[in-house]
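Written out below as structure tokens is the structure these notes cover.
Just one protein chain is left out here, and the rest sit where they should.
Here is chain A:
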Amino acid sequence: MPIIQVDSVTKTFRLYKKDPGLLGSIKSLIYRKYSEFKVVSDISFSIEEGELIGFIGPNGAGKTTTLKMLSGLIAPSAGSVRVAGYTPFDRKPDFLRKISLMMGQKNQLWWDLPPMESFLLNKEIYGVPDKQYKVVLDELVSLMGIQDIIHVQVRNLSLGQRMKCELIAQLLHSPRILFLDEPTIGLDVVMQKKLRDFIWQYNKKYHATIILTSHYMDDVKELCKRVVVIDHGIILFDGLLDEVIKRYSNAKLLSIIFSGSIPPIHELSMMGTVLSHDENQIKLEVARGKSNEVASHILKQYTVADLNIEEPPIEEIIRSLFSRNKQSHVSR
């Protein structure tokens, strides 16, 4: 049985539209125009316990709104959401003890006190027994490698250190479900990697269900087998990350290093699209079905030092998926 079940969920916000200028302001004193804005439109999906899935989408796609509905912050306008057997918006204490929501760069730690005091507050609020608290805290602190900073004032910590402490504060009650909204935002690449490793280990060790939204494709590529691609409040794709590539990329990339200088470009252009080239290297995009044929032709015709057939970068595929969706929205 899925731990998260979302059926035909729609979320609509009522927004006030003001006419421009002073006249618009005066008019708004008497009459205000409101319009309905659908942020999420009839989405359905389910998630099994222990899954780590990525929510991908551009700004305003509906990712965070979906997370807010799953964590009980806002109620759906239509449809039903069930998380761990609860209706999230009821915000029953038992439900809240099972989940955790972390929003990138949002601080819940006390700014002027060491993180340890915020950890203790969460311990009391979540009713974590002393023994369990000690075990979990020790484990999380050592996993994160922050033994030396938990007694330092939060205001004196770097962003990366704060994010680690934030994550620990969110995990002290051992939630079964984690909603991570842009957890690596603003972090340098080293810290991003460390946080990703931690999330991965937490998922494996505790069999926790994790939903992650991120603008960094590296987060999704490294952590999530399954992705939900969302744009304009509509789910464009829900499945394995590898499937996105197969389904939405009609091309493959040939990276070729020639022994001497590259052959005339117009000859290669007849086989595919030349993406880049220099003295002896070329990147050629060819139709997915013809990649083997083109590769063998090149190997026969030219003196090749190295040839690789690669999938296009996932970022490119997702970007083209979004732009396709955008065009279809415009034409509608």
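Just so it is clear, contacts are C-beta pairs under 8 Å (C-beta built on N, C-alpha and C of every residue); 3 or more make two chains touch, one makes a residue touch a chain; residues count from 1.
Rule of thumb we're sticking to: contacts and distances are computed from a predicted model.
Participant: Can you pick, from "carbamoyl-phosphate synthase (ammonia)", "ABC-2 type transport system ATP-binding protein", "NADH-quinone oxidoreductase subunit J" or "ABC transporter permease", the UniProt protein name of the chain not displayed?
Facilitator: Matching the unshown chain against "carbamoyl-phosphate synthase (ammonia)", "ABC-2 type transport system ATP-binding protein", "NADH-quinone oxidoreductase subunit J" or "ABC transporter permease" yields "ABC transporter permease".
Participant: Looking beyond the chains shown, say which of A:Ala84, A:Leu113 or A:Ala287 touches the absent one.
Facilitator: A:Leu113
Participant: Among A:Ala75, A:Val189 or A:Ala305, choose the residue that contacts the chain missing from this document, as touch is defined above.
Facilitator: From the options A:Ala75, A:Val189 or A:Ala305, the contact with the absent chain belongs to A:Ala75.
Participant: If you put the missing chain back, which residues of chain A would it touch?
Facilitator: Residues of chain A in contact with the hidden chain: 13, 64, 68, 71-75, 91, 93-94, 96-97, 99-101, 103, 106, 108, 110, 112-113, 117, 120-122, 124-127.
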